[in-house]
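For this depiction, one protein chain was excluded, whereas all remaining protein chains were kept in their positions.
Chain IDs A, B and C follow the sequence of writing; residue 1 opens each chain.
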Amino acid sequence: ACTSPGDDTAETSSSASAGSSAAGPDVNGDGKVIVGVLSPGDLNDNGYYESFVAKAEEFTKSKGWQLIKVGSVNPADALNQARNLCRQKVDLVALGAAELKDAIPASEESVCAKSSWYVPSSADIKQTPKITISRDFINEVVYATGYANGLLMKEKNIKKAGYVTGPEADFSVQAAKAFKAGIKEVVPDATLVTTYTGDFNDSGKAKEAAQAQVSQGVGALYPYLGGATDEVAKFGNTKNLILSTPGTDRCASTSPKFQVSSIFDPGEYFAAALQKFSDGELKMGVAREWHIGKDPVPTVKICGGTAAQNTALETFIKNIGDGKVDVDAQVAKLGA
Amino acid sequence: MSEKRKFPNVAELMRPSGYGVQVTLITIAAIAVAVVASMVLVSATGGSPGDALDALYTGSIADTAAWSETLKAATPLLLVALGACISNRAGVFNIGQEGQVLLGAAVAAYVALHLALPGTLVMILSLLAGAIAGGLWSGASAVMHYGRNVNIVVSTLLMSFLAIQVVSFAVTVPWLLQAPRASADSIASSESAQLPPSVRIPGFGEYPALEIGGGLVLSIILTIVLAVLLARSRWGFRLNMLGLNPMAARHAGVRAPFAGGMALALSGAFAGLAGAVILSGQVFRLQPALSNNFGWDGLLVALIARSRPLAAVPVALLFGAFRSGSSFLASTGVPNYLVDIVQALLVLAFVVPPVLAKVKSRGRAEATPPPAEPVPSTPTEPEKVTA
Amino acid sequence: MTDGQTDAAPRTLEAPALELRGVTKCYGPVVACDAVDLAVHSGEIHGLLGENGAGKSTLMKVLLGLVQRDEGTVLRHGKEVEIPTPQAAVTLGMGMVHQHFSLIEPLTVWENVSLGEPGRIKRDEICDQIKDVGSRYGLPISPTARVEDLSAGERQRVEIIKCLRRDPEVLILDEPTSVLTMAESQELFEVLRDVVNRENRAVILISHKLAEIMAATDQVTVLRKGSVAFRCRTSATNPRELAKQMVGREVSLHSEGAALGLISEDTTPEEIQAAAEETPVVAPVPESKTPALALTDVVVKGLDGRTLLDNFALTVSPGEILALYGVEGNGQATLGDVMSGLLEPTSGTVAVNGAEVPMNKVGALHKAGVGVVPEDRHRSGVVLDMSVLDNLVMTDLGRVSGRFLLKRREARKIAARLIEQFNISTPSMDTPLRNLSGGNQQRVVLARELSTDPSVLVAAQPTHGLDVGAIEDMYERLRAAAARGVAVLLITTELEEVMALASRVAVISSGRTVGVLDIHEATAERLGMLVGGEAA
Partner (left out) sequence: MIGTDEITTIVASSLRLTAPLAFAACGEYLAERAGTQNISVEGMMLGGAFGSVAVASATGSATTGLLAGAIVGLVVGFVHGNLSHRIQINTFVVGLVLNAFVLGLTSFLIAISEFDSNQVAQLSIPGLRDIPIIGPLFEQRWPMYLLLLIIPLTWWLVERSRWGLNLRAIADNPQAADVTGLKVNKLRRQALLYAGLLSGLGGAYLATAEVGSFNMNMTAGRGFIVIAAVIFGAWRLKGTMIGCLVFGFADALRLALPALGFELNSQLLVAAPYLMALLAMMLFASKSREPRALGKPFVRGIT
């Protein structure tokens, strides 16, 4: 339902007004280019949040720009933090995740008049003329992740998978459903055990949850976590579990080792936006949508999968991208 | 002999020439140590102290925008601190403000989002509701204490964690506080809907010009009222008596369960009000992390101000400045947690010297009981005997 | 101090077991001990006499290493010694029974006895020793009992055993009899006599009770304002002389004499009668009137369930001073707390002028017209960190405030009047009460409590910790209050105070009134028996 027709760089223009475009990256014309990043998460989480600033760092360094990164921003404090970035004369304000959406009103204020805005969104953030939105569809990628897990589970004849996450919030509940639906596409009689520890970063508790799941015969585990991901994954390695990453490509990592990389890395989307920004083509008032199977990211990889597995997964992803699968309907049907 | 017996005269020591100057000097020295220690930490970890200080300055007081942020942060700090002044004076040590702030905000949000009345009325009612919620929450600790002898420090602390869980739960339940989904297929986030502009606290000035929120005005008014009441009213007198000598207070007709319980509830009410002010003056929606350490820091403000409302104003400003300044630290590469370290050290810098001076003067007159401080004495209560 | 040289004691040739030379100790500006010389020989009980605050306890604390002296030397058997810690004092063979109990209630007897010693705990050894010492001196006690379950007398035994077990050569007792009944005191002195005669130890007995010193000691040294005023063989002096030395001038028998213990157990009623005639006699009690204060069947239970007051009953008429006499720990403190409104009785009624007071309401007693001078003023009488002014008005804020705000000017007027009336010496009315001397603090309390025209005044140990001048003043004011028609309930442990002030005396024992006597029928003997719980 979320797919929209168009080429692979589809940009839906805001109906409100025509997008303003900037001449170059030095939006405010002060001779320097400064990129400011606000992230709600821990910038050293080895995962989702870190990837965003890591990409930004890499890009700005290559261009010789300055980067201001503020981590662990309290959503309640987002507006202030965004204003503060503007006061530090950044040319681009980038939000690391949609949780910080309350910062957006600052884009309308005079302090931020000379800054461009980049906002990632999987939820519904209202398009305004002052921001560019980068939208992905988490159901699609987690569904595909489930499918990849399903393939591996089938190979090992595993019927039970686990999912450990932090607080029981709508998005984590949704992700669980999508994951389950994906698995069931391959292993129809598979079951999913879901544990909410209450805290994305409490490794102690997350590990206990994982251990309990393992003791109940779970053969695949999705640590849908923040700072606690690695410790759970390392534990999973000792039990030879099928592990998936929550957002980043970590097929190269050896400790911990993941079997599936679920890549919905916000850094990838941001890198693309930065490239446009550098070229002076980043338009405000528009949204860029990222669909699995249509864009290079998001995507899902099986680390060291067999040819058959890879093909199956690729086909599956392509089908989603082509709109042959109604992801939301499938998730609603199989994930319940 | 009694008339002529010489006691070490504390009043003498308190005069600017003696005790006061000594305390001031040690305090300045202690602040210097706190700042230097933090800066040493910065440079030891590869940062530049000069840049860090500059960032703190620019972020907090360099221009009107900075001042706006500072004042905004100082508002809830001051409100929480005022409440802490009340409970500390009464000798009941409330340390659960963090939860009370959050709970106050939650109830205020509920009222603001669910009442269909004219906007201003709703705003006032939601502020009141926040205060009442905070008051009831800390009042529960008072009931546990006076009814079942449960230690106040520990129970307010535990109640605080409980509040955080309750609110985290409430924002995931649509019929309580969770914002409705924008559309059927979108994800509902764990927070409330935004307050409509009509029920927000109005303010003066528009950012980046100097912005003075209605909450700030309210808290300044409350500061003055509270300062007068504590110094001049029967209630303030009785409260002081209760804090300084609960037995004598009881003899003088102060009902500890009532007066102390009331003080505890009031301190919670101020914290709850602070939460409501954060909600309807700054954040506009309930989020599980809305309290954002304002409760803890507000308590520290009261400690530095030695439970005096007027003294809490500059301290709250200082802490507010740290908050607004901290977000500028990021550009220097120094983690903004530096500010938490500095704040903790500063509390010590303010709390240690008077005690140190006291100890030194005790060294001269070995066991002369030192003057009690307005800082919370350990909660003592009259011995209770079963009825 | 020429009369100090009337020392006719035959000196033994050997050096004294313990000798102090020029010991001085100051607490800030307070000189607690001023160049004190003292020699104590083995085989004798040495009395150390002095009024409150004379420095007796401080001197002993110096000996025990609890306080470091500023100047002077301490010698044991002629050899100079240093006493930096209490442990050092123990090693030097000195042991002390403290003025206030130094026992930890939740611990057992044996644990208390071994407290403060170094080394491993040898439970069985200690228990055996306790039984040993107990049987040797006639102080039976169960080593495994918890101290909180023991009576005052038993606790005193524990203290003494604790001290004796360490086999001290010099045994110091600081006002050991203040919590004991007369019989228990007698028992104690026998033990001490035994210790001295049989085992050739030295004992220092501290007291400000003349009778006790006369009865139990061989030598006596009088301290006055920190320095030695007089020393003598006990047999060569008399109470009047000692009293004079203690106070520094002649004392009249009645008021000050009472405070000093001049009226002792063997004072005859005639003497009291004679003494009473020196001062205005208390107005006769009008029989017909309803009592100003009536307590009926008051029961108070402690937290641990112990009965502190047991069907306690008492009436006080307007204009009389009724003394409630008894030994510490028998419920007087509890009664004081009840009358201060700090404790709510489990059952029973308190009526003032015939009207029952709702005891569950805080402040009701005060409203009903009961003024209280509490036993421990620092605990419940005053707020040390508030000003004199605040302390003078704090129980009756209604007088000095409107609905909400205080009327400072009004308060100042009242305070100024009271300060003047009650002769309170303070730099200003804004001085923190902490800075006043004990006597003046007590005057503040009395002034405040009398300023509201109470119909009942409860004075609990009103002269504790006061010096002679202040005591005299207090007595005058209590009498004056009674003369004005106030019903005065004097709660006291001092027989002398009873004799000096009361028109009737009630005796409390184990939380009950065991007898009410007219002062003319009250002999020391009868009171003593009542106090001990026997019918008189």
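By definition in this document, a contact is a pair of C-beta atoms (placed from the backbone, for glycine too) under 8 Å apart; a residue touches a chain by one contact, two chains touch by 3 or more.
Treat the numbers as computed from the prediction; the structure is a model and nothing was measured.
Although one chain is omitted from the display, it touches the following shown chains in the full assembly: A, B, C. Note on the undisplayed chain: of the listed residues C:Lys25, C:Arg69 or C:His98, the one touching it is C:His98.
Among B:Met39, B:Leu216 or B:Leu303, only B:Leu303 touches the chain that is left out of the view.
Although one chain is not shown, part of subunit C still touches it, namely residues 65-66, 85-87, 90, 98, 100-107, 111, 114-121, 303-304, 378-379. For subunit B, the residues in touch with the chain missing from this view are 41, 45-46, 93, 95, 144, 148-151, 153-155, 157-159, 161-162, 165-166, 168-169, 172, 296, 299-300, 303, 335, 337-341, 343-345, 347-348, 351-352, 355-356, 358-359, 362, 366-370, 375-380. Touching the omitted chain from subunit A are residues 42-44, 71-72, 162, 167-168, 193-199, 201-205, 207-209, 211-213, 215-216, 218, 227-228, 230-231, 234.
Here, only the chains that are shown with their structure count from here on.
We define each chain's centre as the mean of its Cα atoms; on that basis subunit A and subunit C are separated by 79 Å.
Subunit B and subunit C, compared by their mean Cα positions, are separated by 46 Å.
With centres defined as mean CA coordinates, subunit B is found 38 Å away from subunit A. In subunit B, no position touches at least two other chains. Shown for subunit C are the residues that touch two or more other chains, of which there are none. Listed in rising order, the residues of subunit B touching subunit A in the complex are 59, 65-66, 69, 72, 168, 172, 178, 181-183, 185-191, 207-208, 278, 282-285, 287, 289-290, 292, 324, 327-328, 330-331, 336.
Residues 1-2, 66, 68-71, 74-77, 79-81, 83-84, 87-88, 98-99, 102, 109-111, 122-124, 138, 167-171, 174, 198, 328 of subunit A are the ones that touch subunit B when the two sit in their complex.
Taken in their complex, subunit C has these residues touching subunit B: 27-30, 53, 67, 225, 300-303, 340-344, 346, 360, 362-363, 366-367, 372, 374, 379-386, 390, 394-395, 397, 401, 404-406, 408, 425, 427, 431-432, 434-440, 466-467, 469-470.
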